[in-house]
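A single protein chain has been omitted; all remaining protein chains appear in their positions.
Chain naming follows the written order as A and B, and within any one chain the residues start at number 1.
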Amino acid sequence: MKQFDYVRPGTITEAVAAAAQPGAVYLAAGTNLLDLMKGGVSRPDRLVDVTHLEGLDQIETLADGSLRIGALVRNADLAHDADFARSYPAVAEALLSGASAQLRNAATVGGNLLQRTRCAYFYDTASRCNKREPGSGCDASDGENRGHAVLGWSESCIATHPSDFCVPLVALDAIVEIEGRTGRREIALDELHRLPGDAPERESVLEPGDLIVAVRLPPAARGFAAHARYLKVRERTSYAFAVVSAAAALRIENGRIAEARLALGGVAAKPWRARAAEDVLRNVAPTADAFQEAAWRALADAKPSGDNAFKIELARRIVVRALLLAAAGTPARLPALPASPFASTSGAIHA
Amino acid sequence: MNHSISLTVNGARRDFVLDDPRVTLLDLLRERLHLTGTKKGCDRGQCGACTILVDGKRINSCLALAISHDGADILTIEGIARGDQLHPVQAAFIAHDGFQCGFCTPGQIVSAIGMMREAQAGDDPERIRECMSGNLCRCGAYAGIVDAVLEAQAGMDETNQRRSA
Partner (left out) sequence: MPELNLTSAPAHLRHGSNIGQPLTRRDGVLKVTGRATYAADNHPPGMLFAAMAVSSIARGRVVSLDVAAAKRHPGVVDVMTPDHKPALAIDPDIKTNPFVFRMEVLQSSEVRYANQPIAVVIAETLEAATEGAALLAPRYEVLPALVGLDAGESYVPPVVGVGNPAEHHHGDVEAGLASAEKQIEAVYETPPQYHNAMEPHAIVASWDGDHLSVDMPTQGLMLSLARIAELFGITHDKIHIRSPFLGGGFGSKGLMAGPPTLGIMAAKLVGRPVKLVLRREQMYGPVGHRAPTRQRLRLGADGEGRLTALDHHARTVSSTFDDFYEPAADASHTLYAAPAIRTSHDAVRVNTGTPLFMRAPGEATGSIALESAIDEVAWACGMDPLAFRLKNYAEVEPISGKPFSSKALRACYEKGATRFGWAKRPLQPRQMRDDAGLLVGWGMGTATFPALMFQAEARAAIRRDGSGVMEIGAHDMGQGAWTALAQIAADAVGLDVDRVEFKAGTSDLPDAGIAGGSAHTATAGAAIHSAGAAVIARLADLATTDERSPLFGAGNAGVIARDGRLIRRDDESRSESYAEILARAGVAEIEARGTGAPNPAAMEEYAMHAHGAVFAEVKVDPELGQVRVTRMVGAFAAGRIVNPRMVQSQLFGGMIWGLSFALHEEAITDRRSGRIMNANLGEYHIPVNADVPPLDVITVEEHDPHVNALGIKGVGEIGITGSAGAVANAVWHATGVRVRRFPIRIEELLTQL
């Protein structure tokens, strides 16, 4: 790990000023940053430690019914907050399906949004990577890429965003509050992450010094609590990144879908909101056929970036399943294996 | 630049000067405080051997900078037993052979205690498996680990019931 200056600002304004300098990065829990620094992927000159800043670790319901989650709230604290889990069950399920209990206890809400891709060529500093070293090339494009993007990728980068948390958040129209050099602003989470295009090194719209201070769920997000699920296919039963995941949330009125929300994880450089699929579900009965149609719409633009054509088919199927699960209703209690296809494996066997 | 920090480690306050901000809690414990019970298996948050409790919560100490945890209350495997009196989880790990080589064991035990404090698993073995999945065991002692946690938890529930009765 490269030597760095350690700065512990007392206020958000001080933090923004300190982090706006070239070579500076924010340190929150460090569960992703330290991993990257140990691998030589990230070699910052200055760490601006925001973990001691006051007031960023609150979960509060605002007057309009929004929920405001401070950027320093730990993933586990949020998931285990009973009110939160009741109101936004798919988000809680996604959080609990990510990483391990230890990492969830440390990792913060803000940090989760900004975690970097797991692309092995990004991590391997001997490989060419346009994200890590702009203009160097992409060794993933002709490499071991069965896990890479099938949506929104470009010739210069086929990496995916690894977050589980962001997937239901983007489905629920989450808003990100940012403190920057020009003051506070807010953007939709869907606008935070950029697709790679020809500048994959620019992963978000954040400017130097910008600090995510909170994530807000708008009042309407609560309306999906009765029919919301997150489903994640992975190569271990737990403690593994998604091959593909999906968050589905429905508002069902009188037996018809009044509004649907759908997002995919593990398929693109950002959490992938599938609006076209949502549109075909408006005002229809929640049937398997309708969900199939939605799945086709959701993946209409998908194309393999390598040995990963299977992910497109898998994504379609996971969309259908997530919608079916959501339609069936949010379970009273989070399953023992959150977001797993094996959420209930104790069922009796029938020959 | 030197940074003065203070930690409570296994109940005792420790003040020291950190000459390097790169030192993780894990390396601080192992190489500077010589509390080597906490193990380094991967150093990247992928195995759980370095699990400690910080302010009562289990975390991977390999991915935590010591300097950022100034003022923290830390519990490691060395602080779990009361003298010669093993913690119920420790005793149950022995009784159920919840380890073989023993290298992941401090992390498993601290993680199990952290999990009980989180009170998420209850007596459901499936939840315990899920909640303990952040601690890899290459020897494959998982069955014993789950049994040990179940037994220790049942014993502690009983004790708590007696106390509250």
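Here is the rule we go by: contacts are C-beta pairs under 8 Å (C-beta built on N, C-alpha and C of every residue); 3 or more make two chains touch, one makes a residue touch a chain.
Because the structure is predicted, anything quoted here is derived from the model rather than measured.
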item	value
Contacting the left-out chain in the complete assembly, out of A:E14, A:D57 or A:E313	A:E313
Absent chain, residues of subunit A that touch it	1-3, 40, 118, 120-121, 124-127, 139, 142-144, 146, 233-241, 243, 310, 313-314, 317-318, 320-321, 337, 340-342, 344-345, 347-351
On subunit B, residues whose C-beta touches the chain left out of the figure	20, 22-23, 27, 30-31, 34-47, 49, 76-78, 80-81, 86, 90-91, 93-95, 97, 99-106, 109, 125-126, 128-130, 132-146
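Just so it is clear, only the chains that are shown with their structure count from here on.
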item	value
Centroid distance [mean C-alpha coordinates] between subunit B and subunit A, Å	28
Subunit A residues within the subunit B interface of the complex	1, 3-6, 8, 27, 29-31, 34-35, 38-39, 47, 49, 51, 76, 80, 99-103, 105-106, 236-239, 336-338, 345-346
Touching residues on subunit B, where the partner in the complex is subunit A	1, 3, 20-22, 24, 43-45, 48, 51, 57-60, 62-65, 67-68, 111, 114-115, 118, 120, 124, 126-127, 129-135
